[in-house]
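Only a single protein chain was left out; the remaining protein chains are all shown in position.
Here is subunit A:
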Amino acid sequence: MQHLRRSVSSISYLNRSSLSRCTRFFATSTELEEKVEIPNYIQRSPTTILRALSQTVGFDPTAAHYKYHDDPYLIPLSNVGKRSFALAMESGRKSAKFIRQQHSNLFQHREADPPIEAFLPTKMYTIDSQVEISDLTTSIEHSHVSDAILVYALLKKNNVELTNDVKQSLLELLCFYNCEEPLEEDMIEERWFRQNQRLKERNRKTWKDNDTAEQLYYEIEPKTPQTYACIIRGMCKYYQVEKAYAIFQDCLANNIKLDVDCFNSILNVVRFIKESADLRWSVMLDLLKTMKEKGVSPNLGTLNACLNSISEMGSKNAKDYAIQIMTEFKNIGIEPSLASYYHILHTFCKDRGPVSHVLVDILNEIEGKEFEMRDIKDTMFFVTAMDVCRNHLYDLNLAKRVDAFLHFGENYNLIGDSYKESIYYRNYFTLLVQAEPFDKFMADYYHILVPHVYIPEPSVMEEILKAVEVTGAIDNIPLLWSHMICFEQISRDNLLALIVRIMLQNKPDLTIKTQENLKETFSHIAWDIWSKIEEKNELRSKPVVWTGKLLGDILRIICTSEDIDRASVIMEKLLNDQQKILGESDYIAMEDYVQLCITKKQPSKAIQCLQYCTEIGFNESKNLAKTICKGFTLDENHTRRVVRYAGESVIQEIEKEMQEESAAKNVTQ
């Protein structure tokens, strides 16, 4: 401390006041504490500073996802668009890679020193190439499965002796990927948008029998415990259960030490080993006891494997078993991961079973904790939890809790992929739109999440429109319609019918400020529906089939805004394309149209409508003819046409009525 003070005072250019402040500081600090503790150097990873910086970038609901914002003009606004844009970008990257790989001789210059390995073309192997053991090890290291298989075959052909270690790691690679080439590491978008195929093939055997992996297994001599463990794990992973279980039992009989993951894989497929629930449970207990006997200590994988098997066991006692397992593992200090809770949900909330509120208890347990990936099925939790909220419990508050939990810390990483994310939001949105007040739903959720985070699928859009119909919040119709265009949902018959029905049944209230211009807007929307579909039908090979009802409704909406030109276009469509149009339109539409013709003084158009009515065969066409005759002063030509469509009797009736009327008038006079 003394020498510090000396050094400070020796700096001559410090002015006096600051110097005195410094000395005072030193004086007081010596009084308070003697030791200055210098914190230890913290080892930072190369990405620490980047992570810190990345956390400063907030979430902006009005902005497109980062991957799309390179070209604002091309920001996609539909699910299909999002998918294809992102994949197109990746595809470009892929083709660049391909060119680099195919024509590596053209790229001789060294861009970087030291060279960046990720950009270098990989070594290509053919049947004739000269290979060494090092080629095999690098292929394994980079998990290039097909290369590894080829190199291994070449080495065998050249009678190169391989050590058992190399063979073992090759076996592990082949077993892990079932002799199939995995998706490359940097294909992030593809991984994100790929629909998880493993889910679909959940209960199917996909293990390749007698492929390289199995051959290699037979070749390795002498077999170590690792060899057995590896083949059992691989077979269980791809549901070749019979063989796996046979090898497993051989190992037990011959006292070969198996590891915990090996037991886990067998526990995971218990439902394929035995038929009935009770037998399955007893097999599981036996396996656990064997583990104890052999001195194998369980881990998280054991817990999840047990819970997974219980959830698909189909036993009445499944819930008790699950709780027992959870307690057992809690007692020995194994914290469940999200996958464990997913299995619990799966066990308790069966489609046909009674309602279970276990999700509440799970949330009480895990809320406010940050989870990280510990099991490959951890990503199933959120999508299942939201599904339970909507379809099982129908509980909005719970759904909100789940959503809050998802957005806690880094938990959003565990949402899975785009497919799971969209199902999650589909359930969440449907629940919100049904249970929240509509205005609140629009303000708090719709405007924030749509379209950049989530784009409602047609089914969700239908729910939203239904909510509009029930609440009468018709000022949202223009917005929803424009979104429907963006999201490419205008070829959905049910949505069109619904939106048209809403516009028809809810007359805008002119006294409300937000609805002042709605009448015009509705008419525009109706016209838009018409022109958009016509436009599409010209281009598409599979056109949308017009129904008479829809056209009639559109006609009615247009009639309310008294736009005779547009209305008559639709009327002509009705008249000329009768064969292509399904069904007939309502008579009311015809009446509205004729009234419009009368106000706009267009007798020939009105008579066209009469023609349509008679061709369709409306009973009321006579009345229509009367309305026409009364509404216009018809010239000879027109009268003749009216007679042709409606018959002589109409004119006579009208004349009679007129005479009666005038007679009545005369009487009163």
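Going forward, a contact is a pair of C-beta atoms (placed from the backbone, for glycine too) under 8 Å apart; a residue touches a chain by one contact, two chains touch by 3 or more; residues count from 1.
Operating definition for what follows: contacts and distances are computed from a predicted model.
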item	value
From "Small ribosomal subunit protein mS31", "NADH dehydrogenase [ubiquinone] 1 beta subcomplex subunit 4", "Ras-related protein Rap-2c" or "General transcription factor IIH subunit", the hidden chain's UniProt protein name	"Small ribosomal subunit protein mS31"
Given A:246, A:285 or A:664, the one touching the chain that is not displayed	A:285
Residue, one of A:179, A:213, A:270 or A:325, that touches the chain absent here	A:325
Listed residues A:131, A:175, A:613 or A:650, member touching the removed chain	A:175
Full-complex contact with the absent chain, from A:360, A:544, A:569 or A:654	A:360
Sites on subunit A contacted by the missing partner chain, in the whole complex	44, 46-51, 53-54, 57, 65-67, 86, 113-114, 116-119, 140, 143, 168-169, 172-173, 175-177, 185-186, 188-189, 191-192, 225-226, 229-230, 233, 259-261, 285, 288-289, 291-292, 297-299, 319-320, 323-334, 344, 348, 351-352, 354-358, 360-362, 365, 372-374, 376, 379, 390-391, 394, 413-416, 431, 434-435, 463, 466, 501, 549, 586, 588
